[in-house]
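All protein chains but one are shown in place.
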Amino acid sequence: MKKILIVDDALTVRLYHRQLMETLGFEVGEAENGIEALERGLSEHFDLFLVDVNMPKMDGYRLVEEMRQEPSLAATPVIMISTEESEQDREKAYLSGANFYVVKPADVSELQTYATLLAGGA
Amino acid sequence: MLAASVAERDGTISDVEFERFRDFFYRKTGIRFENNKRYFVDKRLLERMQQTGHESFRSYFTFMRFQASRDELQELINSMTVNETYFFREEYQFKCMVDELLNEVVRHKSPGESIRIWSLPSSSGEEPYSIALYLLEHWPLLAKVDVEICSSDIDSKILQSCRKGIYSQRSVKQLPKALLKRHFKPLSGDRFQIDRELRESIQFTQANLNDATQMRRYRNFDLIFCRNLLIYFDDASRRQAAELFYDALNPGGFIFLGHSESMSRISSLFSVRKFSKALAYQKPLR
Partner (left out) sequence: MGLRKRAVEDELETVVLERGYETLLLALRSESALNRRDAVRELSAYPQAVTDLLNTLTSEPEHAVREALLGALQQLGGEPVVAGLITLLRSEDAVLRNGAIEVLQTMPEGVALHMLELLNDRDSDVRIFAIDILQQLAHPQAPEWLLSVLKDETHINVVSTAVDRLAEVGRAEMVPELMAIKQRFPKEAYLAFAVDLACRRIEEV
């Protein structure tokens, strides 16, 4: 079973995404900010990170930058989710190393399709 | 029928209650319980409910959250973290220290420069002595490098007993027999006293993390053990503690927290470092 780490500071958003991913057959872990995501990602294997941009302590951009520096996480696919629609924010996400960028509220089937694609199946 | 179902519910914790408790506990302590800890958490909660005379989770939860003294929260943390100290507790961190972490620290040292380790809280002394024993037994480089261990506690009485180094059978039960024989002297009443040499190798100091002036004396450490202490602090005090540790560490120095603790809600000053047996937090090198 493939595993996804959901990284978001809002409890209900984590649980919402958890439900969307579990429906597809993924196993799901949660983290509240970038630091916790690194702690978890370094301790166990995940096939995909679903990352909110704006979080306290360590935001999504920095998390992905740190992941790309870290050999064991450098190749893990990342979907970044943001409330910002601007080209600038999209570009910043891709520059930091994200594989896909989604604007909130994310289209459910789009999110599910790309998650499955990037994780290499559920 | 209704009464029966209520009574039945009173002796258990529902899924939603568990989730709500888990989120609350995480906010207060930084400790996250996954679903696989459900049985453990329920059992501890039911014990505390019984101890405090609350029949339903709901009434216990309300009581605990709004109690001004925070005594019950403290009790609950104690029971959830099984906070007892014994030699070689959470041994994987000592292993990580001798197998990987200190070897990395040594590479940044000049010849003749010693490695400094700070263990706090001393509590009854098992942790600092475990560090010393582990180094003696498992770190060959100790023949070439000096290591200084300092251990601090706010409680000066407990420091007295640390210096005596007398322990119960229970406290030493994890130690290999040969090691116990080599470094401890058996006393009457199933007690053991650690070697004088070891007792004299550790500096025990009284220290209060809230005293900024006093804390300025703690500098140039390469490794800090601070396990299961910050869980008792509120957010503001945790942040202050992280600042103190940052100041106390050399660049590139490390921190070990307790195995269920996380730096993620405390501070962004440190990087997360993965070693093969443990996670540690590192002050950036430059």
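Side notes on the structure shown:
First chain written, first letter: the chains are A and B, and each begins at residue 1.
In this section, a residue touches a chain if its C-beta (ideal position, glycine included) is under 8 Å from a C-beta of that chain, and two chains touch if they have at least 3 such contacts.
Computed from a predicted model, the values in this text were never measured in an experiment.
Of the candidate positions B:Leu76, B:Ala132, B:Ile194 or B:Ile224, contact with the hidden chain is made by B:Ala132. Remark: the omitted chain is touched by one listed residue; of B:Ile202, B:Cys226, B:Ile255 or B:Leu279 this is B:Ile202. Listed by residue number, the positions of chain A touching the unshown chain are 10-13, 15-16, 19, 54-57, 59, 83, 105, 108.
Hidden from this view is one chain, which touches chain B at 14, 16-17, 19-20, 23-24, 27, 57-58, 61, 114, 116, 132, 135-136, 142-150, 198, 200-203, 205, 212-213, 216-220, 234-236, 239-240, 243, 246-247, 267-269, 284.
Here, only the chains that are shown with their structure count from here on.
Separation between the centroids of chain A and chain B, computed from CA atoms only, is 31 Å. Those residues of chain A that touch chain B in the complex are listed here as 11, 31-33, 35-36, 38-39, 42-43, 57-58, 66, 70, 72. For chain B in complex with chain A, the residues that touch the partner chain are 23, 262-265, 267-268, 271-272, 274, 279.
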